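First, the structure itself, so that you have it in front of you.
Note that one protein chain of the assembly has been removed; the remaining protein chains are unaltered in position.
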Amino acid sequence: MKMYSKKRIDIMVEAPLMTRVLKLLDDLGVRGYTVLPALAGKGQDGSWHRDGQVGRVGSVVQIFCILDEARVDAVIEPLFKLVSRQIGIVTLSDVQVIRAEHF
Amino acid sequence: MKMYSKKRIDIMVEAPLMTRVLKLLDDLGVRGYTVLPALAGKGQDGSWHRDGQVGRVGSVVQIFCILDEARVDAVIEPLFKLVSRQIGIVTLSDVQVIRAEHF
Amino acid sequence: MKMYSKKRIDIMVEAPLMTRVLKLLDDLGVRGYTVLPALAGKGQDGSWHRDGQVGRVGSVVQIFCILDEARVDAVIEPLFKLVSRQIGIVTLSDVQVIRAEHF
Amino acid sequence: MVLFFVLGLSAAMARSDLSIPEAIAKGMAVYLMMAIGLKGGTGVAQHGIDTTLFAALLAGVVLSAGMPFVAFFLLTKTSPLPRVDAAAIAAHYGSISIVTFLAAMEAVRAAGLEAESYMVAVAAAMEMPAIVTALWLAKRGEGRLDATTLREVSLNGSIVVLLGSFVIGCLIGPDGLKPVAPFFIDPFKGVLCLFLLDMGVIAGRGLREGRKSLTPAVVLFGLYMPLIGAMFGLAAASIVGLSAGGTALLITLAASASYIAVPAALRLALPEARPSIYLPLSLGVTFPFNLTLGIPIYLALAAYVS
Amino acid sequence: MVLFFVLGLSAAMARSDLSIPEAIAKGMAVYLMMAIGLKGGTGVAQHGIDTTLFAALLAGVVLSAGMPFVAFFLLTKTSPLPRVDAAAIAAHYGSISIVTFLAAMEAVRAAGLEAESYMVAVAAAMEMPAIVTALWLAKRGEGRLDATTLREVSLNGSIVVLLGSFVIGCLIGPDGLKPVAPFFIDPFKGVLCLFLLDMGVIAGRGLREGRKSLTPAVVLFGLYMPLIGAMFGLAAASIVGLSAGGTALLITLAASASYIAVPAALRLALPEARPSIYLPLSLGVTFPFNLTLGIPIYLALAAYVS
Partner (left out) sequence: MVLFFVLGLSAAMARSDLSIPEAIAKGMAVYLMMAIGLKGGTGVAQHGIDTTLFAALLAGVVLSAGMPFVAFFLLTKTSPLPRVDAAAIAAHYGSISIVTFLAAMEAVRAAGLEAESYMVAVAAAMEMPAIVTALWLAKRGEGRLDATTLREVSLNGSIVVLLGSFVIGCLIGPDGLKPVAPFFIDPFKGVLCLFLLDMGVIAGRGLREGRKSLTPAVVLFGLYMPLIGAMFGLAAASIVGLSAGGTALLITLAASASYIAVPAALRLALPEARPSIYLPLSLGVTFPFNLTLGIPIYLALAAYVS
């Protein structure tokens, strides 16, 4: 089956920032993304666990979006600018997709 | 440590379709898979958020399975056929594993 | 934007073992990791579904950590030793990151 | 009670981050199903099986299977919607919204009326038939309502809990209900308030989404179709000979539109129909209309006729 | 009450998608632990510490540590199970199921009997010893029950909540319980119904899985072992001199098999044992047996003897 090469951006970011990241992705014209809840984690800013948490501080969500290689730079720079002051990391990896027009 | 190259298929699909996708994977003889809940997302069919949702429409789950490169085509074609009419996307990527016999 | 190549280790492991895996990662000096809840899955040891589950047996969590290629061997060997007797799988893949000093 | 719905709706419209976790919402839904199932069942155990029970069940099935034709006709006449979308919407209006039904039950009680206890069984009976009609309308028989889908849809959790609790209620009777009343009966209305707060949030989101995707003709349909449904419900109720309370409930069932069971079934059986149209319409337009203006109208109607 | 369990069981067997979200199930479990802990503790505060308390605790520990030998012997004689699997199963039958215990408490109350309030403490004491025995059986001392595992297992959340609430109950006494009774006492039975609905679903899934992995000899063991355990429990209860209600509860504890604490502990301490055998057996065979047939038998037994 014909596959097309795309890039996947993964953003692990503290929950209070989620709406801002999603808004940024919208503004940058990203066609789709998915948010996964994280249960627990550790980073430079200490470890956290979701259970029992009432507020959103301390917990992290994982946002990922699949997009065209050509668009990566346009997206990752403002994204990094937003996330770099905050608790969070961004990774990039290779994926292949079936429906190219989707991304 | 000796690592073996495998493929990872990621399927983001609307929740009502989950049991069908899993059944298909079972029927295709896939040896294992994992389902992750998604919290929110956006695609061509609009955006959604899980909180407050009573029904399953609108929400998406992520299913992934690690399998042998040789089996990818046999799995991805029927999978794509099932998912293509519905809300969802499928991606493919490279991973390495330790226990080859597992997949 | 300048990107650095790193490795991503994904560990799908039965929930009762989670604290041990995290402790091992801590002991090995891994700088960060994230735990995602899984909803359902299937492997050699049967299939399971999280809903309705009261205990933790049967359910699986996904732990991943991004780390330097140079550190992979030092981490993956003891990790594999811990996980191999239990229900679980480990995969390795390539990612790129922006802030190298983080990992 | 409706005030909490309005609160949730306003919060969602104002883009507040107010939300009830999915698990809590699902838990409350199961609780409400169990509670009304038990209440209905013990009612039947107490009053015996009314001779109108079967007539009412039949009326419900006929309403559910028949109203989609009317809805489909109106939609295809007044809007340029594709056939599948019109059929999908029609399915929602043939079927029912159990939350609207719950609110109507409380309103009936508050008005000092009593309804037939078996009305919950009628509600359950009205969920599915509309889907069958709609699939036929969409495809003239080509629809994918195969056996698997049918089983999945008819064994959906809430129906099973509702009917199961109804049967249990019939078995244990009023005496068996007493020890669990402090959980299933007394706090019922309070839980419903919390649930309606949540539904308000969801409806508000639906409304916001709907602003983008719904045309005026379709929105209008979401407002007059309940009233047309109400007329059919009223007619059916008087044929069956229901009490004033029962009439109000059957009107409400006919007027209400599904937004849980039917969408889930259609995603499997009719994936070409766009949820971005039928969900906001049912959830963001008809549901709030029924909860705020509809129910008082239906109650007045029932009182006037009886 | 048991009817809801049957409802859940049937729904799962019919492959309905009925399910209670994990968070709700866990929340209810914590609630139930708190409630029985408080009730037991205030009971002790009211009646003073019975002289039989320590004897009952000791009896519980001995039962829990001793029964695995019997179970292990029977399993290795009647089936070709590997040593580790037999030991793992034995651990489950030495330990207890708190939900079965809850259902028995309600049955005792419904029968007009009263049990010693400290029985919840006995239940807590019976959770762990069986695991120690089983590890010894599995490996003749080679087991991995190191200090970490032991701490993890004995500080597991439900035990902590149960014992903590028991102590709090002892401290606050009946007067302190009054203001929280509308939450912890009155709706208790109703919550238990909802919880049993959920347990029914889980047991049904266990049963379905079990069909594939369990041999007839093992299934049979899951049915007669509770009765053997019941005999040991009965003997222990008469030695200690418990009341009829207390006897019924100790019998039930001895007859019941763990499916939460023990499996979690074994995954850490004895990973070679297959959960695909011990979980369906305890959850899909013994648990439903005890809830439906077992408890009435144990109650009759206790009434007959006292």
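Order as written gives the chain letters A, B, C, D and E; numbering starts at 1 within each chain.
Here is the rule we use: a contact is a pair of C-beta atoms (placed from the backbone, for glycine too) under 8 Å apart; a residue touches a chain by one contact, two chains touch by 3 or more.
Every value quoted in this text rests on a predicted model; they were computed, and no experiment measured them.
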### Omitted chain's touching partners, listed by label
A, D, E
### Message
If I consider the whole complex, including the chain that's not displayed, which of D:172, D:197, D:214 or D:299 touches that chain?
### Response
D:197
### Task
Return the single residue from E:49, E:110 or E:160 that touches the missing chain.
E:160
### Summary
In the whole complex, of E:2, E:23 or E:150, the residue touching the missing chain would be E:23
#### Entry: Where the missing chain touches chain E, by residue
21-24, 26-27, 30-31, 34, 151-152, 155-157, 160-161, 164-165, 168, 171-172, 179-184, 187
### Interface with the undisplayed chain - residues on chain D
1, 3-4, 7, 10-11, 14-24, 182, 186-191, 193-194, 197
#### Entry: For chain A, the residues touching the chain missing from this view
14, 16-17, 19-20, 45-46, 49-58, 85-87
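Just so we're on the same page, only the chains that are shown with their structure count from here on.
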### Co-neighbours of chain D and chain A - touch as defined
B
### Message
Fitting on CA atoms only, what is the rotation between the copies chain A and chain B? Please report it in degrees, nearest 5.
### Response
120
#### Entry: Most centrally placed chain, judged by C-alpha centres
B
### Task
Please compute the C-alpha centroid of chain A, do the same for chain C, then give the distance between them in whole Å.
19
### Task
Can you check how far apart chain C and chain E are, centre to centre, with Cα atoms defining each centre and the answer in Å?
33
### Message
Which positions in chain D are in touch with at least two other chains?
### Response
21-22, 26, 152
### Query
If you look at chain C, which of its residues touch at least two other chains?
36-37, 93-94
### Task
Give every touching pair of chains, nothing left out.
A-B, A-C, B-C, B-D, C-E, D-E
